[in-house]
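Structure incoming, see below.
Removed from the display is one protein chain of the complex; every other protein chain stays in position.
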Amino acid sequence: MTDSDPQAGAGGADSTTVAVAKPAPVIDPSTVVAVHDVHKHYTLPRETLWRDPTLVHAVNGVTFTIEKGGSFGVVGESGCGKSTLARCVMGLETLTQGSVEFRGQNIHALPVEELRQLRRHFQMVFQDPFGSLDPRMKVARIVAEPIEALEDTKLDERRARVIEVLRAVGLKESDTDKYPHEFSGGQRQRIAIARALITRPALIVADEPVSALDVSVQAQVLNLLQDLQDEFGVTYLLISHDLAVVKFVCDEVAVMNEGVFVERGPTEEIFANPQHDYTKTLLAAVPQIGG
Amino acid sequence: MTLLAVDNLTVTLNTVRGPARAVRNLSFELEKGQTLGIVGESGCGKSLTALAIMGLLPENGWADGTVKLAGENLLTYSEDQMCQVRGNRIGMVFQEPMTSLNPLHTVGRQIAEAMRLHRGVNKAEARTEVLRLLDMVGIPEPTKRINSYPHQLSGGQRQRVMIAMALSCGPELLIADEPTTALDVTIQKQILDLIRNLIEDLGMAMILISHNLGVIYQNVQDVIVMYGGARVESGPTHDVFANLSHPYSQGLFEAVPQIDDTKASRRRLRTIPGTVPELADLPAGCTFQDRCDYVTDACRPTQPPVVQIAAGHNVACLHVDAARKQWAAR
Partner (left out) sequence: MEGQPSIWRRCLAHRSFVAGGSLTGVLVLTALVSLVWTPWNPIKQNLRERLVAPSWEHLLGTDQFGRDIFSIIMAGAQNSITVGVVSVSIGMTFGVALGLWASAKRGWTEELIMRASDFMYAFPAILLAIMLVATLGQGAINAIVAIGIFSIPVFARLTRGAANAIWAREFILAARAAGKGKLRITVEHVLPNIVSVLVVQITIQFALAILAEAALSFLGLGAQPPTPSWGRMLDETRSMIFINPWLAVYPGVAIAISVLGLNLLGDGLRDVIDPRLARKR
């Protein structure tokens, strides 16, 4: 699980074959995740028996790295491939081409069991706080899920960690014995964040974490994400359609359209001085107050 | 003459935990050609207000007060009479165009339906009119698209079809309930521009309902901010935004990250503590009392007085002076 793992070398060598435009990722100890030339194609079910099924290029060659403690935002409209990209980075989808290296290990080349073990170091927060929590489990079990799956901890120690992490996201000890439906949307998202946080992961991938929330609650969750980064040094990959949210959380941002990054750079720069036409259209379309 | 006059509208819902007043004593007027925005979070009563005007409240709800369209109280209308109003004199656009369109009928047939019902036009006339409407809402190749089914269109195009349906009988009033919430920003801009231009060209009045302050700011002349079923602030849009005075409106504004903020300037967002209250649990008195920084005992027993702070700019708050002072000093 260190950077000198042989997997790292293999992953690096592998990706040089496809890296023509950009150099192969150099494994820097401060690099948490290195995504290299990721492609993900789907075949849709056939519409008729006579025609070939349609091939969808959801992600079509995406490369980026995130440094420790950084926050990288991917912004784009629905269908641009940003959620697929998030799932590829999480190793929840197989890749058509390319590699995702987490601390130097190519996660898509790892055996199933090793990948499962590695998962404690990168966790995910989903968009829909109503769909991402099993309605038949109590909060204590939902939050403990990652350690239950990956570690052999004792019950009382597990409970202590659940309570600790619930407190960190602003929930109470007494909440452990409740079911998800007893909470509001914002509180549910806190539960989901607690679940992602309990293994003290190096990376949290957040896919539209505030899109389903009311405006006043959205602010609480965004502040929480900031606080957790200050406190635990978490690295974020944030996926959102909301430019302002990405701008608020991220230091680096990529604009995604039709499966590729059309523009990428430091947040302030992209927003102040967009180069690509699509970025300009996107920025111009945001209804602003004033001006 | 006033087109729509809503006076003391109260909507009550029967819930498992007893009756809940989801809209409380709401009054406003709308002139011909005027545009009004209603903004608030989920459960603030903005959608129920629209449904009450349309006579489409759910079975467990009823409305008190008056809703006068050109002088006639719609709340006293029978279902048959309301059918003559809906789609004919008031058009409505909903949030989710996929579920509001019948998947089994072509879009042409659905747009023609209201016309044939209310205007009694024949098939050929209806077809010509549908083609004109499709063209008007910016659907390319109307002669082809008239025979399409909803699933063959993109989300933006479906919303254009919904708008064509709402406008088919030339209504005096258009109610758009979160018309762009399900759409991408670039499509949202196209749809809102389209609606705004059509309203202007056709001289209609509009009520635009949204949770998005930017959408409201860009598209309507007047605005009502609602919280917990009650109007907390209202007035000409630009005056209200230039001078936000109710603690809730201020909080709502500050809670939204803006793209022209710099990260350094706003490392933290100001938040409104707590969550949106359940309708059945709304307190007596000011509905915002449990989340308000300025709350005192005086806020609890009765609904706050409405204070006029500028021409047409009204705020329902006991502590409006303190809130305004604080806001100016921020």
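As written, the chain order gives the labels A and B, with residue 1 at the start of each chain.
The definition used in the following text is that a residue touches a chain if its C-beta (ideal position, glycine included) is under 8 Å from a C-beta of that chain, and two chains touch if they have at least 3 such contacts.
On a predicted model such as this, the values are computed, not experimentally measured, just so you know.
Engineer: For the chain left off this view, which of A:Glu182, A:Asp230 or A:Asp277 is in contact with it?
Structural biologist: The single option touching the absent chain is A:Glu182.
Engineer: Quick one: which of A:His41, A:His57 or A:Arg120 touches the chain that's been left out?
Structural biologist: A:Arg120
Engineer: Specify the residue from the set A:Val56, A:Leu150, A:Val260 or A:Leu283 that touches the hidden chain.
Structural biologist: A:Leu150
Engineer: With respect to the chain omitted from the figure, which of A:Ala58, A:Val74, A:Met90 or A:Val139 is a touching residue?
Structural biologist: Of the listed residues, the one touching the omitted chain is A:Met90.
Engineer: Just name the one of A:Thr63, A:Ser132 or A:Ser216 that touches the chain not displayed here.
Structural biologist: A:Ser132
Engineer: Which subunit A residues would touch the chain omitted from the figure, given the whole complex?
Structural biologist: Against the left-out chain, subunit A lists 87, 90, 92, 112, 116-117, 119-120, 123-124, 126-128, 131-137, 145-146, 149-150, 181-182, 192, 195.
FYI, only the chains that are shown with their structure count from here on.
Engineer: Using Cα averages as centroids, what's the distance between subunit A and subunit B in whole Å?
Structural biologist: Each chain reduced to its C-alpha mean, subunit A and subunit B end up 34 Å apart.
Engineer: Show me the residue ranges of subunit B that touch subunit A in the complex, using the header's touch definition.
Structural biologist: 41-42, 155, 184-189, 192, 211-215, 217-219, 241, 251-263, 266-272, 275-276
Engineer: Could you pull out which subunit A residues touch subunit B in their complex?
Structural biologist: Going through subunit A, the ones touching subunit B are 77-78, 184, 186-187, 214-220, 222-223, 226, 241, 243-245, 247-248, 251, 267-268, 271, 281-291.
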